[in-house]
Structure formats: structure tokens, C-alpha cells
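One protein chain is absent from this view; the other protein chains keep their places.
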Amino acid sequence: MPIQYYIYLSLALFSIGIIGVLTRRNAIIVFMCIELMLNAVNLLLVAFSKMHHGTALATDAATTAGIDGQLFVFFIMVVAAAEVSVGLAIIVMMYRNIHSVDINFLNRLKN
Amino acid sequence: MSITQIMFFFLSALAVFSAIMVLVSRNPVHSVLWLIAVFFAISGHYILLNAQFLAIVNLIVYAGAIMVLFLFVIMLMNLNKESEPNKHIWMKLAGAISGGCFLMVMVSLVRQAADFQGKEALVGTGDIGLIKNLGKALFSNYVVPFEISSVLFLSAMVGAVVIGKKE
Partner (left out) sequence: MSKFVYLVPLFPLIGFLINGLGRKSLSKSMISVIGCGVMLASFVVSLLVFFDVKANGATTVELFSFIRSADFQIPFAFQVDQLSSLFLLIITGIGFLIHLYSAAYMHEEEEQHFGRYFAYLNLFVFSMLLLVLGANYVIMFIGWEGVGLCSYLLIGYWFKNDQYNYAAKKAFVMNRIGDLGFLLAVFWLLFKLGTVTYGDVFSRVSELSSFDITAITILLFVGAMGKSAQIPLYTWLPDAMAGPTPVSALIHAATMVTAGIYMIARSNILYTMAPVSQALVAIVGLATAIFAATIALKQNDIKKVLAYSTVSQLGYMFLGLGVGAYTGAVFHVMTHAFFKALLFLGAGSVIHAMHHEQDIRKMGGLKKHMPITHITFLLACLAIAGIPPFSGFFSKDEILMAAFSANPLYYYIGLVGALMTAFYMFRLYSLTFLGSFRGTHEQAHHLHESPSPMTIPLIVLAVLSVLGGFVGIPEVFASDAHSLENFLAPIFAESNKLAHAHHLTHSQEYIMMGVSTALIIGVIIFAVTKFKKAADVNDENTGVAKVLENKWYVDELYDNIIVKPLHLLSVFLKNILEKNIIDGVVNGVGKLVGYGSRQLRLLQSGQVGNYILVMVMVMVIFVLIWFNDITIMNFLKKLF
């Protein structure tokens, strides 16, 4: 598979994530869009890892080149899980306080 | 057109369509479900790329744990009705346009990038994605980050509990 295809796919998913963040007001949906963007990156990392591995295989049959990319994905998932747990806790607290998950109410930064 | 190619395009189409549906769904529960579909498509891609471990972890962690957490929170807040007020139309348009511009610019960048010309991602073969190999790397070269990530988890857990606790 040409690597560009994976890149295009990842870019498409990433951009959809961006558009989601920009256009939705529901904090949970925004959060989900961020997860989508993370996954787009994950996919790209795996694709690059395989690309790298493929080129390395041509010279050395026993190489493990490219495994770093997949481990990165693993760590990203770890971080994402932690992030989601904290983020959802924040959203819950916010809902408890203002009875809404509309991010437009979260404009305290202005002051 | 080989079966892998057919699978690739099918999964890509599914992923993009589902992602768009995540956006356009009014009901957050539907969004969650569409996002799970995206994750499944991505896991399919991982399998295509012979990254079985990640495919499984993706399903378990994302589609399983995280999305269930999302659903759980949505249910908890009773947000399944269309309660979201509409954003200003101009803001929506601006968001869509700038996101589109981003996509366009990046795609044109990739198209013209010499580094990617003629490069292939190894599909179907290659064994670095197997649990055995990943495990070896993880517990040799990456053992310190791995342990640190456990600390991260612990702190995230504590943080979530502290934040979510009622005063």
C-alpha cells in the first residue's frame, strides 16, 4: 500500500477531529473528537512503522526496525486512557457545578 | 485489485464516514457509537498492517474501556437528548473552513513531498507487530517509560477521584 494513502486517511480523520472541536459545543463530543485525532495519529505511526520496517527488511531479515513506532502508539494509548479518565472527571465536575457541558460557558479564562 | 486493497479502501471509507457521522450526530450517544465504529475500522487497519497487538489493545482500551466510560458519563448526565444549543453559524462555518484548509494544505504538502514518493507500507507481512516482539522491546529498551506510565496511571486515577469527589 503506498504510504500516501495512509497519510491521507490520517489527515482526513485528523481534520474531521479538528472540525469537530471547532464546531461542536458539547464538551463530551469535543473530547471524542480529540480521541479521534489521537487515533488518526496512531494509525499514521503504525503505517510509518511498517514503512520503515519494510525498507529495513530489504537488508536484514531479522531486523526489528520500526518497532519504536508501534511502542509509541502503545504509550499514546496509555496517556489517552489517563487523559480520558481525568478529563471525564473534570466534565462531570463541571456538569455538577453549572449543569451544562457547553464549553462556551467555560470562558473564565477571559477574566 | 487484491483483497487487501479492497479491505483498505473499505475500512478507510468506513472510518471517514463514521468520523463524519460522529460530528453530525445530534445525539451524543449516537456519536459515541459512530466513534466506536471508527475505532473498529482503525483496528481493521492495524490488522491489515499486521499489528495485531495494537489492534486488540485499540479495541479493548478505546472501543471497550474508554468509550464505555464516555457512554457512562453521557448516561449519567442524561445528555442523550438533543440538548446541545447550536453554535453560531459563522463560527461553525469558520471552523469547517479552517479545518478544510488545514486538510487541503497538508494533503498538497504530502503530495509534493519527495520523502514519500514511491514508499510503501508493508501490508500483511512483517512480524514487529506481534506481541512477542513488542513485549521484548517493551521490557528491554522501553522498560523505564513503561514503569513511568504506570505511575502516570496511578496519578491520573488519584486525580480523577479527587476531581470527581463531591465536596
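To keep things simple, chains are lettered A and B as they appear, and every chain counts its residues starting from 1.
Methods note: contacts are C-beta pairs under 8 Å (C-beta built on N, C-alpha and C of every residue); 3 or more make two chains touch, one makes a residue touch a chain.
Remember, predicted model here, so these are calculated numbers, not experimental data.
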Where the missing chain makes contact, among the chains that are shown: A, B
Selected residue (touches chain absent from view) among B:Leu14, B:Val29 or B:Met106: B:Met106
Which residue of A:Ile7, A:Val21 or A:Met94 touches the chain not shown here: A:Val21
Residues of chain B in contact with the chain not shown: 87, 91, 94-95, 98-99, 101-102, 104-109, 111-112
Contacts of chain A with the absent chain, listed as residue ranges: 18, 21-22, 25, 103-104, 106-111
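Rule of thumb we're sticking to: only the chains that are shown with their structure count from here on.
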Residue ranges of chain A in contact with chain B within the complex: 1-9, 11-13, 15-26, 28-29, 31-33, 35-36, 39, 42-43, 46-51, 53-55, 57, 64-68, 70-71, 73-75, 77-86, 88-93, 95-96, 101-102, 104
Partner chain A, residues of chain B touching it in the complex: 4-5, 8, 12, 15-16, 19-20, 22-23, 28, 31-32, 35, 38-39, 42, 45-46, 48-51, 53-54, 57-58, 61-62, 65-66, 69-70, 73-74, 76-77, 79, 84-87, 91-92, 94-96, 98-100, 102-103, 106-107, 110-111, 116, 118-123, 126, 128-129, 133-134, 137-138, 142, 145, 149, 152-153, 155-157, 159-161, 163-164, 166
